[in-house]
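A protein chain is absent from this complex, but the other protein chains hold their places.
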Amino acid sequence: MASPKFTAPDGMPKQDQVNEFYQAVAEADLQPLWVQKGIMPKEPPLAAVPFAWKWKTLKELAERSGELIPIDRGGDRRVLSLSNPGLSGQPFATPTLWGAVQYLGPGEVAPAHRHTPAALRFVIEGSGVWTLVNGDPVAMSPGDLVLTPSWSWHEHHNPGDVPMLWFDALDLPLARSLDAVFFENGPDQMVNRAVDPTSNSELHFGSGAGLVPFEEKVTQAYSPLFAYRWKDTDRALANTLRKSETGTASLRFVDPTRGIDVMPTMRCSMHRVSAGAKTRTSRRNGSSVWVTFRGSAVATIGEERFYLDEGDMFAVPSWCPISIEATHDADFFCTSDAPVFEALGLDRAEFLD
Amino acid sequence: MASPKFTAPDGMPKQDQVNEFYQAVAEADLQPLWVQKGIMPKEPPLAAVPFAWKWKTLKELAERSGELIPIDRGGDRRVLSLSNPGLSGQPFATPTLWGAVQYLGPGEVAPAHRHTPAALRFVIEGSGVWTLVNGDPVAMSPGDLVLTPSWSWHEHHNPGDVPMLWFDALDLPLARSLDAVFFENGPDQMVNRAVDPTSNSELHFGSGAGLVPFEEKVTQAYSPLFAYRWKDTDRALANTLRKSETGTASLRFVDPTRGIDVMPTMRCSMHRVSAGAKTRTSRRNGSSVWVTFRGSAVATIGEERFYLDEGDMFAVPSWCPISIEATHDADFFCTSDAPVFEALGLDRAEFLD
Amino acid sequence: MASPKFTAPDGMPKQDQVNEFYQAVAEADLQPLWVQKGIMPKEPPLAAVPFAWKWKTLKELAERSGELIPIDRGGDRRVLSLSNPGLSGQPFATPTLWGAVQYLGPGEVAPAHRHTPAALRFVIEGSGVWTLVNGDPVAMSPGDLVLTPSWSWHEHHNPGDVPMLWFDALDLPLARSLDAVFFENGPDQMVNRAVDPTSNSELHFGSGAGLVPFEEKVTQAYSPLFAYRWKDTDRALANTLRKSETGTASLRFVDPTRGIDVMPTMRCSMHRVSAGAKTRTSRRNGSSVWVTFRGSAVATIGEERFYLDEGDMFAVPSWCPISIEATHDADFFCTSDAPVFEALGLDRAEFLD
Partner (left out) sequence: MASPKFTAPDGMPKQDQVNEFYQAVAEADLQPLWVQKGIMPKEPPLAAVPFAWKWKTLKELAERSGELIPIDRGGDRRVLSLSNPGLSGQPFATPTLWGAVQYLGPGEVAPAHRHTPAALRFVIEGSGVWTLVNGDPVAMSPGDLVLTPSWSWHEHHNPGDVPMLWFDALDLPLARSLDAVFFENGPDQMVNRAVDPTSNSELHFGSGAGLVPFEEKVTQAYSPLFAYRWKDTDRALANTLRKSETGTASLRFVDPTRGIDVMPTMRCSMHRVSAGAKTRTSRRNGSSVWVTFRGSAVATIGEERFYLDEGDMFAVPSWCPISIEATHDADFFCTSDAPVFEALGLDRAEFLD
């Protein structure tokens, strides 16, 4: 570090002294707090904006990418990421969350890799695909939530004859802002195996509520259950709705052995809103990305209204009020950074109605 | 407290002085440690002994009690408790656990009460019975585990036309040794209601592995899920067995929202042993009570061998080795005081083969 | 197990049938619940009674035992245990806690052993003694709390020329009722070493509030700090009292690395009551044993009043109201089974004024 040239004599005019001072500060790799007016705003400044992406467009472009763009080592994945218009062209849905649509055509394989950013898949269309997670083959079908947690090996296989499209979410923006991204490619040769409709992970941890292996102690930071099946989620939503007085039902996906969030950076939840019902207007510190899995609805996010149909995705920025009113019985998958905010003591939330 | 008469003059013979000293100690409500030879044994002294009760006898006597003994306020329950021959006639299966067979005849009702000792029911025979747990009606069928946790109101109803027999377990001996027993009778008038095969508790917490209400925060010491159904348990055992190399499968019943034991004083588990398979010989500090739900087996407990058929119950004392070898595919329900030993830092366990 | 002789023909008179039934039940090692009237009392039946032991007597008898009774392998310790008059001659202060006065004369050594029951020492009189805890030499002085946790090796040395008398507390009654007692003798040859006034444990964990080793991860069930010095306790009480509006101050001794109770079965606390001040009347499920370390007071326990002077010890049974009024500034050491009750979900407490 160069020594600062700080030599302003006392006889110098005040403004010149101040200017010279600022120059010395800059040369010393320092910055005065008092000139950084926006650095502590009264509320989060909301660079990210409320935004929705239509499934019609997402699907059309994903299919077109399937025709035009091969999958191979280097690209690894055929993914179109949701780029929030408020985030200056970065490929992020919110400041902490990556959202995207991924397309895997018939006969294609996305090769093995792993990375510290955690990822999840929520399947929208297609069949016959399976994902190998740390050696465990996990089948994928619409409505399923499949986890590929931080630093777990994963590769996707489509041995069938129809394409699959799924929603991808990662904590990549968060991991990047923490300088915490590590990445590693797996072997190029593919694993070929017959896939059971039930993975090892599901056999051991997914048989039913409150039933866990007698001795196995889970110590990793994420859920040992890698797949949450739509059949179970659908039944759980229906059961909860039976006792609901609001026409809405909300579930959290958790590690069945500890009840904690499925991954330490991403809360996953499913929300059912009956036709005509409306959720309360609420907001929280932290952001989320949503997928309209079934039905149609109008979401009011901040000042804007978004008309949502099956497959539509939307982003809710930090501290931005949201309410959803269903026009037809609607189901939403949601992932958020809530566990991060809770772990760091930064969570705050409120209802506005 | 009377002042001790401790007046031995120095000239008195030594033995007389000692005698006088002991008398003074006793009068002062004190006791010398050094004369209490057995108070710190090298290993738990095992007053409780390994013991098995045959279902044939249990059932015969339970049915006979149904003919002879009415249920009414005061008695409240028609229960025959397992009385370990090593425990000096106390009605306890082990020093911490009460085990029993309960009989509820057609048309009978066991009236509402609550107590701080926690209880559980594992159903062996019958149908059509339901238990009201803190206002939530819980249906009961063979193989089901039903919880009535500490201080929860509970009453049993048999509106059907066949009797039901179930295994009762309580932490009553433990609660008694802690001077921690509180008891309260409920209202005498019975609740009558149509019972759903699925309780509220199950609708909210029992829909599937890793699926919990989005907002509901469980703060009580015990599981919010009161019923674990045999259909789920059976499937979970089968799934686990598929990947087992030993021909055995073991499950733990846990609170689905936190993964902790269903109740803080009683661990519950289910164990499947395929015909011809044999569990390892192990022992642990703390005791357990078992029910043979299906099949037949030979259990070696300490030095003794017990031939077990469906419905047979047995007690395993602290630090006593146990191994089970199935003669036909066999399923066992087990409840133990393991969470107590773990919470108090007293758990130790070892394999002996 | 013999098969029960249950042969009552239907023509037999009812009472005979019942009698025959009861006999068959007994022969089958069973007991009917409905005849055990007292087994579920409305409140803990309080076999243990409120009781106090006077220091004058304790000291006199302890000193006399020092003259009459040698310490050697087998007896191991010269201990007079508080025997609650309600507990049928058992050497226990309460159903879960052993309390005692221990006497170690000049030049004496109490040889090494270890046991699963946890123990603590609160020093009342004397100087120059040290206790070796798992190889760590811990000096002892009046007002110090010294831990010898479950299964830790410990031996006591008095190389000085005055006797030491201390209060011993163990969870022995609890450990016995759980069949959880293991015991092992150490080597007979004594360790001789110069003792630092500060043990290794204190050097690493006892330097100040909120200061812990950077990397060391404590995994055992008990505190890594074995000694809590009177100097610190006294200052902490004085500091707390400065801001107290009631003239009372209460501290808990905790594991400095986790904030949990020093041992999982025994809560330790210190209570200062200024002359003329009076604590609120409260009761809790679970029992405690107290030592009057300084000053004098009147304790109202249940219906009884106890006049307490320095060194006097007293037992408070489960669910028994207690209040203390100081006649001179008074300090009390207390140990209770509260962590057990909390861990097992059995804690309940209330104020009565």
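Labels for the chains are A, B and C, by order of writing; each one numbers its residues from 1.
To be clear about the criterion, a residue touches a chain if its C-beta (ideal position, glycine included) is under 8 Å from a C-beta of that chain, and two chains touch if they have at least 3 such contacts.
It should be emphasised that the depicted structure is a prediction, and the values quoted were computed from it without experimental measurement.
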| item | value |
| --- | --- |
| Interface partners of the hidden chain - shown chains only, full complex considered | A, C |
| Listed residues A:112, A:172 or A:236, member touching the removed chain | A:172 |
| Given A:60, A:161 or A:350, the one touching the chain that is not displayed | A:60 |
| Absent-chain contact - pick from C:89, C:213 or C:276 | C:213 |
| Option touching the unshown chain, where A:96, A:199 or A:239 are the choices | A:96 |
| Hidden partner interface residues of chain A, rising order | 1, 3-4, 6, 8, 14, 17-18, 21, 24-25, 28-34, 36, 39-48, 51-54, 57-58, 60-61, 64-65, 68-69, 74-85, 91, 94-96, 100, 115-118, 149-150, 172, 174-184, 220-222, 263-265, 285-287, 317-319, 337, 340-341, 343-346, 348 |
| Hidden partner interface residues of chain C, rising order | 198, 200, 202-215, 223, 225, 228-229, 232-233, 235-236, 239-240, 242-243, 250-259, 262, 269, 271 |
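Note that only the chains that are shown with their structure count from here on.
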| item | value |
| --- | --- |
| Chain contact graph, described as a line, ring, star, complete graph or other shape | line |
| Distance from the mean Cα position of chain B to that of chain A, given in whole angstrom | 45 |
